[in-house]
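Quick one: this structure, given as structure tokens, is what I'll be asking you about.
With one protein chain held back, the other chains of the complex are shown just where they sit.
Our next item is subunit A:
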Amino acid sequence: MEPKDREQLGCRRKNLLFLRPRLYMLERRNTDTAVDSMAAGDRAGPLRRSQSDRTEYGQRLQEKMTPQAECCAAESLTQEEEQRTQRMMTKRLRVIQELVQTERDYKHDLELCIREVVQPLRDKQVDGLDVDTFFSNIESVQQVSATLLSLLEEATTDVEPARQVIGDVFLQIKGPLEDVYKVYCYHHDEAHSVLESYEKEEELKWHLNHCLQSLKMIYIQEGKPNLLDMGSLLIKPIQRVMKYPLLLCQLRNSTPAWHPDARALEDACASLRDINVNINELKRRKDLVLKYKKSDEEESLKEKLSKLNIHSISKKSKRVTNHLKILTRGESQVKDSTFDREEKIFRSVEKMVRCCLRSTALCLQHMQDAMPLALRCVMQLRKIALSGDEEPGPPEGPQSPPNPWDDFAAQLQRQVLGPLGALLSLFSGPQKLIQKRYDKLLDYEGGAQGGLARREFEALNAQLVEELQVFNRAARGLLLSCLHSLLALLRALAGQARGLYLAPGGLQVPPSVPHISEIQSPVLEEVHSLGFVKDNSATFIERKLSFEKKKPAQMLPETRPQTDTHRSRLLSVYSAGELYQAKRRCNATQEQDIPLLEGELVAVLEQKDPLGSSSRWLVDTGVAKGYVYACFLRPYDPARSRFCDNDDDFENISLFVSSRPAGDSGTDSGTGDPSSSLGGTRGKSESSGDAEGFQEVEEQPGNLTVSLNAAAVRTPTVGFPLRLTPSRPAQIFYAVHAFEARSAQELSLQEYQRVHVLRLCDLSGNEQWWLAEAQGQKGYVPASYLRRMTYA
């Protein structure tokens, strides 16, 4: 045994070192049995001598048999029985030899495989070739095999056949054996599918074949040309582990009951079978899990429908009834408290991860909004508060301030959100399986398919319980670690932000809050005492007040309505041609104007005002004499006088005239310009929409309401002089400056060119552009370029 041992590889030696205490134990145990058998042998002394021609095995056998033989005389042991035991022992020897030999071959195969295939592939590091999934833990398998072989050899070499105890060897190694093979078998399926995918790719296939060829060469040299392909290489360990129970069973059958190995073999056989069952179960569970995990994914509606047959429907309906039963009965019969606990934890963890992810992301978003904004505010205020008249050069202020939050966001993404997101995506698989487990539970309780449902349920349950614990532990750990990261990041962020704010300020002990108002209020007072502020804010308020007060006050003195006596006097004094009627109510806007109410009768004394303008006429109302705009008047027609109210479209004329700014009309009247009303409109349009324009209106409280609509009705009102008197020279203007048309809609003008203005605004109502006609062409021209032709 010793020289053989030295031949082994280094790894094996290490292994043996590790196993040394065990080996000692084994030796001790062997000697114990030897002592026993020696004692038995002493008593069997004479018999042994009498059968000295027998083989050593026979003698050993006899030793075991002797206690009885001694008592009941040697003759009772028949020749036949002896022969049978002898046959058994021979067979046993053969089986043991086979066992050792095959184990040796197996180990050799594995070594070759590792040396010729696994190591080269690993060294090459071919892209896309995952050696680890491919061969999984084949090295550990080889080690276990080597250990087993050494133990077997130790147990058989130089030990008398009757004392060879094989069962113990297997019992000793069963722990590591199970662990190692479980892993290997567990991954074999994957390895197989990976192999299939590799064979589709030329390059990888070439690499694999290359290694395989060298391996084949070796095999052929050794005279064992039975290697087929990669698959057969991969499946070898599985075949081997399945072989163990068979061999042990054979060994047990050929071991006489008195043999010290019998009992151990029995145990070993059972445990090896258990190992196989466990491995099988593990694989089955995995398959089951994979089946159900996949079941809902990547399945189209069509496939789902196609699966919907009588069987599945009845299954589903049974589940529903069972579910109802459980609901009504309260407790389920089958309970697994570990699973329940783990499931609860699982769900809590999931919820927690989800919450945490969502609110952290939200918080991050808010932070990204808030923090740059806050900094920008500081920068703005700094610009306002600190800059002198000349803008300070950019280098002074941190032009592109370092952005701690960008960094923070990236870190947060990497350390918190990323892992949490990844974690969250892992929850769906177990969830599906938990659901499936419940379904199976219902099947099981319903007793639908009895054994199958139960086995499936148990497999699923076992797998879930086992893995959920791992899952929960890891997920919790991850979550905790993420929270730690979050805290650390927040802390770092706060530190950086503080540094950022400290830098531009460079401030000492800043004043406290009341102090600030103490500093600021005198400044503000000073500002308020500035002339323009005082004037304008004061007038502003005054106007507001006057607006409210004047309204009733102004109405009274100015409206002295015409009475019938006045009317009849006018009718009698003036001729019908001189009589006119007010179409609308009009207010006095200038000195010497008189207000008129709608329908009031007036006699026109003169069809112009003192400055020669024909737009204002001197009239007599019977009450007083004064000026009135001609456009408010129409010739008096006694027949129509009753229905005079609603005959015109210039509903709001009064409003636009009366709302003219007082200053404007004053100057207009000076020029005697007949288009003063237009000027008024323009002036107003320029200022309308701002506070000033509004206040002008306020001075005529009576018309406030209508004037608010002024913008809406401006177009018709502007157009009225043209329509009223189409041939008036009022529409003839001349160009003050030359204007060059920039588009087809515009009209080119030369200086002093005469134009007819057709409309005093453009299509959108803009009064800065008028529609004009000159030399048969029409187009828009800027109003400010035109002046009215006067005949002075």
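Note that in this section a contact is a pair of C-beta atoms (placed from the backbone, for glycine too) under 8 Å apart; a residue touches a chain by one contact, two chains touch by 3 or more; residues count from 1.
Basically, contacts and distances are computed from a predicted model.
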*The chain dropped from view, which UniProt name applies: "Bridging integrator 3", "Non-structural maintenance of chromosomes element 1 homolog", "Histidine-containing phosphotransfer protein" or "WD40 repeat-like protein"?*
"Bridging integrator 3"
*For the chain that's not shown, point to the residue among A:83, A:157, A:745 or A:784 touching it.*
A:784
*Check the options A:131, A:356, A:594 or A:761 and report the residue that touches the missing chain.*
A:356
*Tell me which residue among A:82, A:111, A:467 or A:746 touches the hidden chain in the full complex.*
A:467
_If I consider the whole complex, including the chain that's not displayed, which of A:475, A:582 or A:774 touches that chain?_
A:475
*In the complete assembly, which of A:316, A:498 or A:756 touches the absent chain?*
A:498
_For subunit A, the residues touching the chain missing from this view_ = 285-286, 289-290, 293-294, 297, 344-345, 348-349, 351-352, 355-356, 359-360, 362-363, 366-367, 369-371, 373-374, 376-378, 380-386, 388-389, 411, 414-415, 419, 422-423, 426, 428-430, 432-433, 463-464, 467-468, 470-471, 474-478, 480-485, 487-488, 490-491, 494-495, 497-498, 501-502, 504-505, 507, 510-511, 513, 515-516, 519-520, 523-524, 526-528, 530-533, 535-537, 540, 611, 663, 666-667, 670-671, 686-687, 690-692, 736-737, 768, 782, 784-785
